[in-house]
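Of the protein chains in this complex, all but one are displayed in their positions.
Which chain is which? They are A and B, in the order written, and residues in each are numbered from 1.
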Amino acid sequence: MTAQRPINDGSSEFCGNPFSTRYTQPGRITPMDRFGRPLNLHGILASLAELGGTAAIQGPHGSGKTTLLEHLACALQHRGVCVVRVRLRGMSDALKALLAIAQSPPSGIVCIDSWEQMGRLLSSLARGLAWVRGCHVLVTSHRVTGLPLLIDCQTSHPLLVAIVRQLPSHEIWHGQRIAAADVEEAFEQCGGNMRESLYHLYDRFERHGREVPDMPVMPAVSIVPLRSMKFMKPFGIFFAPRYPSTT
Amino acid sequence: MNDAAATTNGDMKGLARVSRAIAAASPALAGATASPRVVLQFDHTSRIYQPHESLGVRYRIEGIDDEKVRAVERSAVWYTEGKGEEDLEAHFFERLFGQDAVATAVPDGSFAIVLPTSPLSYEGVIVKVRWCVRVRIFFEGGKDFVSEHVFEVGQIPPARNRREPLA
Partner (left out) sequence: MKLPRFFGKKRGHRRTGSQAWGSFGEGLFYAVLLVSGFVFGGLVLSGTVAYSPTDPDTVVLQHGYDWWMWLLTLLLPGALVAFGGSGVMRVIRVWGKSEEHRAASMGLSELLDTMGQAAQDAPGHPGVPTCENLVNSPGTILRYRLPLESAENWTLIGFGLFALLWNAFVLVLAVGAGLDLLSGKTDWILFMVLVPFVAVGIGGIVVFVWTFVLATAVGPTQLEISDHPLVPGGSYDVLLGQAGTGRFRTLEVFLEVEELATFRQGTDTRTERLVVWRERVKEWHDVELAPGGRFESHFMIDIPADAMHSFVSKHNSVHWRIVLRGLSESRPAFTRIFPLVVFPLSAPSVRPPVHSAWQVSP
C-alpha cells in the first residue's frame, strides 16, 4: 500500500509555509529558555509549587510568555487541576478575571494572560480575592507585577534559531529558502520580538518561494495536537516535530 | 524573587510531590511503546480532485498493538493557513464508537465522500486554503492520536503568479 507521497520526490504539489500561525501559535512550539534549550517544565511546576502556586511569567512582547502559560496550563490540566484561562485584551476584561478568581475552587488555578491590563487597583483586588478564596493565579505580564516571579522570559537570537529549527520540514527549506542570515536579520529588525520575527520570516519565505519556483517543495505535514504528544515524550507537552504518516 | 509567605496549599504540595515522582520515573519512560501511525492511500494517486468528485481513502493504523481503541473519528476538513488565525470546517465527519463499530475501522478502514463545490484549495500569500483527511483514534484512558493527510480540490495556481506584477 502506498501512502502519501514520500518526502522530496519532486512531485509533491504542496508548498506549506512553516512560519504560518498554524505551526507557531502558543502551544505549538516547545517553550525554551533564552539560549534555546527546552525548559524543564517539571522544574517550573515544582518552582510554582514552592512559590505557593501564585506567580508571574514576565517578559517583553513576543518573548513566549503566552506559549509557556499555555503549556503550563495544559500540564496542570493533565494532572486534573482545575484550570480557568482568562485572556485580557483591555481593562474591560478585568471583571472576567475577578469573577474567575471569585469562582475558582481552592485548589484551582486561574491563568491570566496580559495581567498588566488589570491596572494597579484591580490587580491588588484580584490578589486579595485569590488569597481569600485560597486559589492561585498564574499570570503573564510585560511589566513587574509584584507577584512572585516564576520565570523571566528573555529573547535572543539563539532562541529564535531554536524555534525555527522546530518548525516543520526544517531540514528541507533551511539554508535554501531561509538562511541563517535571514533569521538573524529578522531578529534584529524586529527588536527581539519573537512573534514579529516569525511574521517577518513568513513574508521572506513566501517572497523567496515565488521568486524561485523550482526549489524543492515541502510535503504535507502531519499535525499532532498537544495532548497526543505523550507517545513521544513523557509529558506530552514538548512539541514532537512530526509524525510521518507515510511509508 | 518574592519570598511569599502565603500558606502553601495542600494540593500544590501534592503537585510538587507528583512532579518529583515523575522526574524520578522519567528514565523508565524511555522505553515506552512505539508511536502509532496511519498509512493512508487516496484513490487518486495525484491527490488532486475536482469539486463534486468522489474521494475515496483506505488506511491502515499501525503501532497500536497493546492499546485498546475506544473510538475512531474520520473526517474531511478544510482549514486556513497563513498569517491569520486558523479557521477550520468539517465537510465530512464520522465518529465510530463501541466495539463492533470500531472493529470496522481499526486497524484497516476506508470511506468515500463527495466533495463540495467550495472552497477550492488555494495557495495564497497570507491566506491559504487546504483540504485534508483526518483519522483520530481515541484510546482507553483518555489519550488520543490524530493523523492528517492533505489533498487538493481544484487546480488554482498559486497567487502572485499571474498576468502582471502588482502596479
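Criterion: a residue touches a chain if its C-beta (ideal position, glycine included) is under 8 Å from a C-beta of that chain, and two chains touch if they have at least 3 such contacts.
In this text, all values refer to a predicted model and were calculated from it rather than measured experimentally.
**Q** Looking at the full complex, which residue from A:81, A:130, A:159 or A:201 touches the chain that isn't shown here?
**A** Once the missing chain is taken into account, the touching residue is A:81.
**Q** Looking at the full complex, which residue from A:114, A:145 or A:166 touches the chain that isn't shown here?
**A** Of the listed residues, the one touching the omitted chain is A:114.
**Q** What residue numbers in subunit B mark contact with the hidden partner chain?
**A** Touching the missing chain: residues 11, 14-15, 17-18, 21-22, 25, 28-29, 32-33, 50-52, 73, 75, 77-78, 80, 82-91, 93, 95, 116-120, 122, 124-127, 129, 134, 136, 141-144, 146, 154-157, 159-160, 162-164, 166-167.
**Q** Considering the entire assembly, which residues of subunit A contact the chain that has been omitted?
**A** 21, 25-26, 65-66, 76-85, 87-90, 96, 99-100, 103-105, 107-108, 113-114, 117, 140, 195, 225, 227, 230-231, 234
We adopt the following convention: only the chains that are shown with their structure count from here on.
**Q** Centre to centre, by mean C-alpha position, how many angstrom separate subunit A and subunit B?
**A** The computed centroid separation for subunit A versus subunit B comes out at 19 Å.
**Q** Sort out for me which residues of subunit A touch subunit B in the complex.
**A** Within the complex, subunit A contacts subunit B at residues 1-5, 13-17, 20-22, 25, 42, 45-46, 48-54, 76, 79, 81, 106-107, 131, 134, 136, 146-149, 199, 202, 206, 210, 213, 220-225, 227-228, 230-232, 234-236, 243-247.
**Q** Which of the residues in subunit B come into contact with subunit A in the complex?
**A** Counting only subunit B, the residues touching subunit A are 1-4, 6-13, 15-16, 18-20, 22-23, 25-26, 29, 32-33, 35-41, 45-48, 58, 60, 79, 81-86, 123, 125-126, 128, 130, 132, 143-150, 152, 158, 160-161.
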